[in-house]
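A single protein chain has been removed from this complex, and every other one stays in its place.
Chains here go by letter, A and B, matching the order in which they are written, and residues are numbered from 1 within each.
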Amino acid sequence: MREFAYEAVTDPEGAVALVAADPDACFLAGGTNLVDHLKLGVASPRRVVDVSRLPLASIVAGDDGVRIGANARNSDVALHPRVQADLTVLSRALLAGASPQIRNQATTAGNLLQRTRCVYFQDVTTACNKRAPGSGCSAREGYGHHNAVLGGSESCVAVYPGDMAVALTALDATVVVLGPDGERRVPVEELHRLPGDRPDRDTTLAHGELIVGVEVPWLPDGSRSAYHKVRDRAAFAFALASVAGVLRLDGGAVTELRLAWGGVAHKPWRARQAEEALIGRPLDEASVHAAVDLELAAAAAGPANAYKLALLRNVTWLVLRDLAGEGAR
Amino acid sequence: MSSVGSPLLRVDGQQKVTGEATYTMDHHTADPLHGWLVQSTVAKGRVTAVHADRALEHGGVVSVIDHTNAPRLADTDDLELAVLQGDRVRFRGQVVACVLAETPEAARHGAELVRVEYDEEAADVAFREAAATLRPDELDPDNDADTMQGDVEAALADAAHVVDQTYRTPFEHNNPMEPHATLAHWHGDPDSDEGHVLTVCTSTQSVHGVAASLARILGIDAGKIRVVASYVGGGFGSKGLPHCHDAVAVLAARTTGGRPVKLAVTRQQMFALTGYRTATIQRVRLGADQDGRLTAIDHRSLEQTSTSKQFVEESALVTRSMYAAGSRRTSHRVALLDVAVPSWMRAPGEMPGAYALESAMDELAVVLGIDPVELRIRNDTQTDPESGKPFSSRRLVECLRLGAERFGWSRRDARPGASRDGDWLVGLGMAAASYPANVFPGNRATVRALEPGRFVVEIGAVDIGTGAWTVLGQIAAAALGAEPDDVEMRIGDTSYPKASVAGGSSGTASWGTAITSAVAAFRKEHGDDPHPGDETTADAERSSDLEHYATHSYGAHFVEARVHRLTGEVRVPRMLGVFSAGRVVNPVTARSQFIGAMTMGLSAALLEESWRDPRYGHVVTQDLATYHVAAHADVRDLEAVWLDEDDFRVTPMGARGIGEIGIVGSPAAVANAVHHATGIRIRDLPITPDKLLARFDG
Partner (left out) sequence: MGARLQIEIGLTVDGAERRLLVDTRSTLLDALRDRLGVTSPKKGCDHGQCGSCTVLLDGRRHLTCLTLAAAADGREVVTAAGIGPDHGRGGLHPVQQAFLRHDALQCGYCTPGQVCSAVGMLAEAAAEEVTLDDAEIRERMSGNLCRCGAYVNILAALRDVARSEGTG
């Protein structure tokens, strides 16, 4: 772990100014990802700017939706009464992530910006284009259990590992970002990017841009949401694949549908083609499978990760079936 | 023997629940230097240069020790321990340097700054069937690689029913919760000073074993080394023998002018440096007559070991005494690879071996249409098939019957895939287990009288979480006719008499025998009214019956598995183990050992796999987020019970070992339950969702 200067800041603008001006600086929030990376040698900043004490931890439920401060802890968001009652998918996704201890310290912004868990990314003695651009991708021909099946590139097949962002993608949330020139709003779907030939860049944020909050609109009346995560261990494990779904049925036909998949791509994957195929139609296993297959037409999988295709097919059906069943009740 | 058999609570419990128990890195030492290991990034070759300049410039770094400047060892035959003695790299992750610094932060960063150059050679690191051709007895003559009785091929050809399948088990890492660590302090000159000159605190299953190994490589008398392990955070075999970090710490501490060195192995480094269970490829062929009586058993295991040190996992051993059959063959072949050194992991050999054998037995039961419990009962034997010796006690059938009754086995519908609960497919499976009752030689104990009625008993044993501290006190108290509270039990230090390793389920039996012998000798010498200070040290008296009987513990595992038909996830809501393990000295700590090992068996069945990258040569799933061990949510209703019995042919306490039997057979029971739930037979562990999904229809 390289030496670094530590500074705790008290105003957001000051934090942005410090980091934007120094290419070797980075933000620190709960530390559960950054401190991990400092020890592994994956991150080696010269300056660490602690934003965890900025007054950005509030969770405010308004008429249009809920505004979650960047520093709101994962556990606090998950247990917020309005989130639990009306944004089930978000609460469930958060509670399916990590461990209670980690959720107590992890922040909303830090969670969004957590980096891939690809084993080669975390092992500095191996080649990885995301960590060391140009060094090669060890995962393509190596340990492929978690590799992306959608949107991967020649240079990177890492997946975005988080759960919360998958839920936020299905909820059409917006990330509020503060930069040197003021605030801007980024749809969460546009926050993370596909690797292309720049896998070192996880997101569309510029260096020094600070996430200050996330705005989540309420669901349309009559819609329900759910999150289902499949993992190798019964708890405390990253997703093999996960599905976030929002559904409304009217007279047996799908009138509102949003689907986001986790653990299968370099970003939370909004399955828009599958959504479109199902809108206006009755929900049954065959049509859901067909819709998923449409979305998966562009998928690329090898022997180690082909199971993810079956999982997406099955779990998307499981989530929608259960949501439809709940609606019927 | 009143206190033997009573449910005494752990004597060290209070220290453990408060965290005041001192594991190696918890020991306070004045003015230590902190070490950090630098590992090779090639799998084979030579170190051509170690550039330490940048590390040495970093604030707090004191020195960098590599093969050019490390003190020389007297004996370098054990290549795992002969660290920093030459430029040869034999596996990726091998220690090539050690940084010493004033703080752990500086040491860690210093290690990152050391730049090592290599002359890399092509390495052979992939375990392939075709490469496993070496007979292990060519490596270790004490070890029978092959056994053969009768004509297996002919018997198989004549058999009414044959099962012929290949089973695979993965590389697995012990991963005790406490990472290996060593604190070494030279406080004297071995050539001139009397008494201890070197004190080593290390997380080990054998303080005397570490002292003997270090003495050998250092070329000094073991009496000059004091090894202490007051608390050990688990080992599961990985702390049974000293590993390279012990040698590094001792060498590094030689260079500091008397300052102690603290060296912690990181969790990631453990995957290369502190042992692991080799992967196996096992072909099992069973031949049976119409009634399900075995006529032929053939169990051949292919494995790998390292060029640095040749440890062989004896996977077919369990098959040599498990069931009767006229014709039988077992064999082991290994591949010699440029990889990290494999070693003991809980029930080495028996664990993967029983997975293969007991899966094959389940397959045979299906072929025959016989209940799997009944199939095992039919093939029970009261004479060890291989040696012809009688068993000191073999009550496998009772374990099977009791387990079946308690588990509600009779309600099981024999057809696979017949039971479903919503999206969950439900199945019941079982397997049998055996593990040898080891009593190791080389144990002695000291008994000393304090004020009337009170005693001190000393033995250089180690409690790695087994409850040995408590249990040995009970054995001593019983032998002395005292209350456990009146006996102060001292262990975990080579200052106490010689004791064998806490491994092979041998601890209670071997150490307990020594204590019993020492008490008898003490009484003989000092009578029933000893004076304070009266003391006797005596060797364990080995039961002569051990030569005349085959001695094993037995068990039967019963498992309910639920498999999600859409996700392939497996859950195990119920697991029961019934054991015959001789006299249970302490039901509280014994039950913890049984359920702990069963939990590890469940974990191996569903989760554990170390994935070695064939291009790099090291395990890339090298942490606890990518090498999954069972978490709390994976373990549901899990229970262990045992037969009320004693086996005085093995030990004077009537006890046999209990530490490992719980992990033997339990993975097979899970696999068999998964088959019963789904009709899908997974023949390679672990049974993960991807494998089941690939086999689901549609």
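In this text, a residue touches a chain if its C-beta (ideal position, glycine included) is under 8 Å from a C-beta of that chain, and two chains touch if they have at least 3 such contacts.
The shown structure was predicted, so the numbers you read here are calculated from the model rather than taken from an experiment.
The residue touching the chain not shown here, chosen from B:82, B:595, B:641 or B:694, is B:595. Checked against the full complex, the candidates B:175, B:204 or B:474 give a single residue touching the omitted chain, namely B:175. Residues of chain B in contact with the chain left out of this view: 9-10, 12-23, 25-26, 28, 59-60, 103-106, 109, 175-179, 231-234, 236, 264, 266-267, 464-467, 588-589, 591-593, 595-600, 603, 623-625, 629-633, 635-639. Touching the omitted chain from chain A are residues 1, 3-6, 8, 28, 30-32, 35-36, 38-40, 48, 50, 52, 75, 79, 98-102, 104-105, 234-236.
Going forward, only the chains that are shown with their structure count from here on.
Chain A and chain B, compared by their mean Cα positions, are separated by 40 Å.
For chain B in complex with chain A, the residues that touch the partner chain are 41, 59, 105, 108-109, 112, 423, 566-569, 571, 607, 611, 613, 615-616, 620-623, 625-626, 628, 630-634, 688-690, 693-694, 696.
Listed in rising order, the residues of chain A touching chain B in the complex are 1-3, 39, 41, 117, 119-120, 122-123, 125-126, 138, 141-143, 145, 230-238, 240, 304, 306-307, 310-311, 314-315, 317-318.
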